[in-house]
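In what follows, a single structure is set out as structure tokens and then discussed.
Left out: one protein chain. Kept in place: all the others.
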Amino acid sequence: MSAALTLAEAKSVIAAVQAHGRAERMEPLSVLVLDAGGHPLAFERGDGTPPGHFTIAQAKAHGCLMIHAGGTAIEERAAAGDPFMQAAPTLFGGRFVACRGGMLILRDGTVVGALGVTGDTSENDLAAGLAGLDACGFGAEG
Amino acid sequence: MSAALTLAEAKSVIAAVQAHGRAERMEPLSVLVLDAGGHPLAFERGDGTPPGHFTIAQAKAHGCLMIHAGGTAIEERAAAGDPFMQAAPTLFGGRFVACRGGMLILRDGTVVGALGVTGDTSENDLAAGLAGLDACGFGAEG
Amino acid sequence: MSAALTLAEAKSVIAAVQAHGRAERMEPLSVLVLDAGGHPLAFERGDGTPPGHFTIAQAKAHGCLMIHAGGTAIEERAAAGDPFMQAAPTLFGGRFVACRGGMLILRDGTVVGALGVTGDTSENDLAAGLAGLDACGFGAEG
Partner (left out) sequence: MSAALTLAEAKSVIAAVQAHGRAERMEPLSVLVLDAGGHPLAFERGDGTPPGHFTIAQAKAHGCLMIHAGGTAIEERAAAGDPFMQAAPTLFGGRFVACRGGMLILRDGTVVGALGVTGDTSENDLAAGLAGLDACGFGAEG
């Protein structure tokens, strides 16, 4: 099996996501890394962002982890009217949201955690997250 | 009245569901049996499945039990826009989801419990559950 | 790092706990195995036991896992008036209880999950759990 994410790895992912956001002149981003069980490893909220950003980043990342799917697939299933996706935010106690910006973190093909990014458009949140994971050598399902 | 489900019966149902899933080369399944009051009797989560599978299997089975209906009927009512089905996940504290894979367990026509199966497509989850209940001599409403 | 618990391992632990309980003529036991992230892997509830046994077994196991401590230590700290232990059931959303019968599952000294046993006295719940883990070759902190 793959080794668990370390704090150093989680922080390097967050730094790489933020670097991508700045390079692309995105809005300030908030970024959360969860371990494979859905528990927070590291988080930072962009300056001047709304107080709800932790909750949103958590819902994005935690939702992906609970069903082992990327935020894009979740968003598409919800848009297609999948009734599971309507119920999922309630099922998971508010820690699920059907929109891009949540993604799985893969090491050697195994899910070792999840990443939640929020602050710009969902497309840009996703792009920053994927860029950060790639820069740190992780696979992703976004 | 019909005799309550025993633990041995619950486990034999789970084993039969898993056997069907393996025979049909389905994805690893997670299977939950609830008693007639909606409380867990036995559960197992397939290897490598996401952490949210207990929650999903519970929502499928518990929802069926709360209104004594099969998951197919629930899903169809939700798809038809039934407002009750929109509210039900919240009404039941997250233990309700309008999709196939939840089913009633019947003995002599009486509801003695509910079964929740998740892991493959909803159609396959349902098929595995029905096959398992039939193999163990139970009636079902799925 | 240590490999994650498999479903086969979780089921063998439950079977060993139940065998010990029967050999010692204990009351019917309910037994839950959680993975390292606190999510259910396998459960069975003893015949004739109250409907709340899943919730109790979950609170025992999940509480141990959240703070990486055995149920005995948790119970002793609570008995000594530790204010954290008073608050912990609320902090962890009802998935924490300060009494014996919850224990950590260790492989090569690493926490790979948690076990919750309930049904007899807390002392016996603990004894059955420890016996089952030992019989299956796991370390424990109970």
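We just call them A, B and C in the order they show up, numbering each chain from 1.
Quick note on the criterion: a contact is a pair of C-beta atoms (placed from the backbone, for glycine too) under 8 Å apart; a residue touches a chain by one contact, two chains touch by 3 or more.
On a predicted model such as this, the values are computed, not experimentally measured, just so you know.
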* Structure fact -> Note: the excluded chain touches shown chains A, C
* To do: Using the definition of touch stated at the top, determine which of A:H20, A:R45, A:K60 or A:R107 touches the missing chain.
  => A:R45
* If the hidden chain were put back, which of C:L65, C:V97, C:V112 or C:A128 would touch it? -> C:L65
* Quickly run down the residues of chain C that touch the omitted chain. => 36-38, 65-68, 81-84, 86-88, 90-93, 111
* Asked: In the full complex, which residues of chain A touch the absent chain?
  -> 6-8, 10-11, 35, 37, 39-47, 51-54
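Convention: only the chains that are shown with their structure count from here on.
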* Centre-to-centre distance between chain C and chain A (centres being mean Cα positions), rounded to whole Å -> 31
* Asked: If you average the CA atoms of chain B and of chain C, how far apart do the two points sit, in angstrom?
  -> 26
* Structure fact -> The positions of chain C in contact with two or more other chains are 35, 37, 39
